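All protein chains but one are shown in place.
Each chain gets a letter, A and B, in the order it is written, and its residues are counted from 1.
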Amino acid sequence: MNKTLVAAALLGACAGVAQAQSNVQIYGTIDAGVIKRTDQSLNIGKRAANTLGFKGSEELGNGLKAIFQLEMRYEPDTGTQELGSSTVNGVTTSVQRPLFQGQSRVGLQGDFGMIRIGRGLSPFQESVAYFDPWHGLPTPAGFWTDLSVAGFTTDPLGSPGTSGNRMSNAVFYNSPSYNGFQFNSAVGTKEASSGNAIIGRGTAALPQYPANAQPSTNPFSLSGTYNNGPMAAMLAYERNAVESKVWSLGASVLVMPELKLMGTYTSQDREHTFVSNSDVKAWVLGANYTMGPGKLLVGYGRKTPDGQPHTKQLSLGYEYSLSKRTYLYVDASRKEGAIGNATSTTTINHYDVGVNHSF
Amino acid sequence: MNKTLVAAALLGACAGVAQAQSNVQIYGTIDAGVIKRTDQSLNIGKRAANTLGFKGSEELGNGLKAIFQLEMRYEPDTGTQELGSSTVNGVTTSVQRPLFQGQSRVGLQGDFGMIRIGRGLSPFQESVAYFDPWHGLPTPAGFWTDLSVAGFTTDPLGSPGTSGNRMSNAVFYNSPSYNGFQFNSAVGTKEASSGNAIIGRGTAALPQYPANAQPSTNPFSLSGTYNNGPMAAMLAYERNAVESKVWSLGASVLVMPELKLMGTYTSQDREHTFVSNSDVKAWVLGANYTMGPGKLLVGYGRKTPDGQPHTKQLSLGYEYSLSKRTYLYVDASRKEGAIGNATSTTTINHYDVGVNHSF
Partner (left out) sequence: MNKTLVAAALLGACAGVAQAQSNVQIYGTIDAGVIKRTDQSLNIGKRAANTLGFKGSEELGNGLKAIFQLEMRYEPDTGTQELGSSTVNGVTTSVQRPLFQGQSRVGLQGDFGMIRIGRGLSPFQESVAYFDPWHGLPTPAGFWTDLSVAGFTTDPLGSPGTSGNRMSNAVFYNSPSYNGFQFNSAVGTKEASSGNAIIGRGTAALPQYPANAQPSTNPFSLSGTYNNGPMAAMLAYERNAVESKVWSLGASVLVMPELKLMGTYTSQDREHTFVSNSDVKAWVLGANYTMGPGKLLVGYGRKTPDGQPHTKQLSLGYEYSLSKRTYLYVDASRKEGAIGNATSTTTINHYDVGVNHSF
């Protein structure tokens, strides 16, 4: 093709178009199974997050690399983008999350570590995932999205339906690893994100954070991690946009090659938005036992919010690998506790069986 | 990169990320043309479904394979996700369909056949497509989305705008082929899908299925197909979430290598939601005649709902292949019948000319 002016204009506006294909990797996970919960009819759903991602890196010389990652999330049972929920005036509706809910980040990596801009998991949430006996899966059979983080929400002012563990409008920095030690951090802006109102210390008529409020502080998240031989450990601290604070401690040890024991202790302080009973403490203990292609998962945890009934969860799971990329799973879990702000206690049993395929 | 703890956590949560690129295939269709309908101004639109898909398979040994397929649908004239329509209180609006409207399924394939979980075409709808003279295209010039299926809707309680021929929250099983015979089936759960209300045998104030109702039965779909040499045939049965039933018979024969004749007969029973006139019967006859790179399409069909005027459709089409992946097309079609629940008859002429490119 002749390089005409319009083609040249496009070149200027979007340099990637006209050149040879760069090395974009497509990757993802599709996970679907059958789920039975105490209070629901049998349904088809997921155990892991479902992703379709695009990522790449470019060598810039002197050990410097440009990196990017764009990760869609979806629901395989209905084909939609990943769904979250939004509650306004007590009515909860299902809301589509962002197209690239998983992450959308660009940055540079080098001897100094890795700096990225965009949206992704907070360092606290990412570090805790390693010590969850369900290896960070969002399934109710696991502990990651509730007990492991003591019910903490990373993005309380995010747009309706947003997930609880990601930071938008943030800069992320990860240090290199020194003898197994690594430092991870992120700080967000005070941009408003069309979020729902949060009553907090206000009233329904005059909420502490009205709809589309800006953060009252720059949210940030820090974690230090250690991973060397059979031992791993983590210490993390995060403060979110409504000034709730959380700190967390985690450790794991391979007592033999087949057996990993792990635990977390997490403490949340919501004093800025709660008049009383602002603290939540939680701990989780778990084990993974590998038997050839099979892996047994066991976990038990408690979450204790001040002045409310505590939550107890016991879970058993089994994963059977058909290959490095594909496994079958089955879980049984019992969770007993107060739902939302209820003062009475409910027990929910959760069972699932399904397949997980990475590509 | 050092495998730091956070990287390891990500590994656990999403095994696909860190390994070598697996063999994801990108495929799709883009089809756009100029359309003139009797009652509309000239517009740009589609003849075929427009898709952008991602699929792959993994050998697990012993003939077993893990398979997945994620298929977006879109409108090339405006760049949006595929649009459907939603009617509430007599007002119809345009609504975006799910991102992966085409399908989102994961499963296993082996000597036993193929089992998949997720969302996709029902076996009935998929089998009928083969006997449509417009080879299953959704264009009004073809017969697939209305006359071939006797107006049957596979997902009547689906979320607003959902397509009429797909099952969400379903398990799909396809047998292997035995001497050309194959058995295909799917069964869905009774999950609610945020669907609009269906008055049915109720009233506007007290509809038989209120908004976001659960199915009153597990929807399922069955088809047996035969394909051997010049002959193909199909028998299918389906019952949807509001207990409408449909059965269908189809056959085709290559009377010479250039000429395929085909026909379907389909009968729908909507007794569960209709007080009277619950039956709809329809038949379609068609032919495809290949002349070098060209193919002539001819079809005629009738749909006869009890107590309502019948619908007649005559269509003529021509496809000219520029390659195996690209063809030009032109269609002329006349459809005469009652629109919706009208008791009077309307005639709509439809003309189109355009291009279809697969990639």
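Keep this in mind: contacts are C-beta pairs under 8 Å (C-beta built on N, C-alpha and C of every residue); 3 or more make two chains touch, one makes a residue touch a chain.
Nothing here was measured: the structure is a model prediction, and the numbers come from that model.
Q: Can you tell me which of A:Gly33, A:Gly84 or A:Gly107 touches the chain that was removed from the display?
A: In the full complex, the listed residue that touches the missing chain is A:Gly107.
Q: Write down which of B:Asp77, B:Glu243 or B:Glu336 is the residue touching the left-out chain.
A: Only one listed residue reaches the unshown chain, and that is B:Asp77.
Q: Out of A:Thr80, A:Thr139, A:Thr153 or A:Asn169, point to the residue that touches the absent chain in the complete complex.
A: Counting the whole complex, the residue in contact with the absent chain is A:Asn169.
Q: Quickly run down the residues of chain B that touch the omitted chain.
A: 25-34, 41-44, 48-49, 51-53, 55, 72, 74-81, 94, 99, 109, 123, 126-127, 129-130, 135-137, 174, 176-177, 180, 182, 184, 223, 225-227, 232, 234, 322-326, 354-355, 357-359
Q: Name, in rising order, the residues on chain A that touch the hidden chain in the full complex.
A: These residues of chain A touch the chain that is not shown: 1-6, 8-10, 12-17, 19, 21-22, 24, 26, 54, 56, 58, 60-61, 64, 66, 68, 70, 98-108, 117-119, 159, 168-171, 189-191, 193-194, 214.
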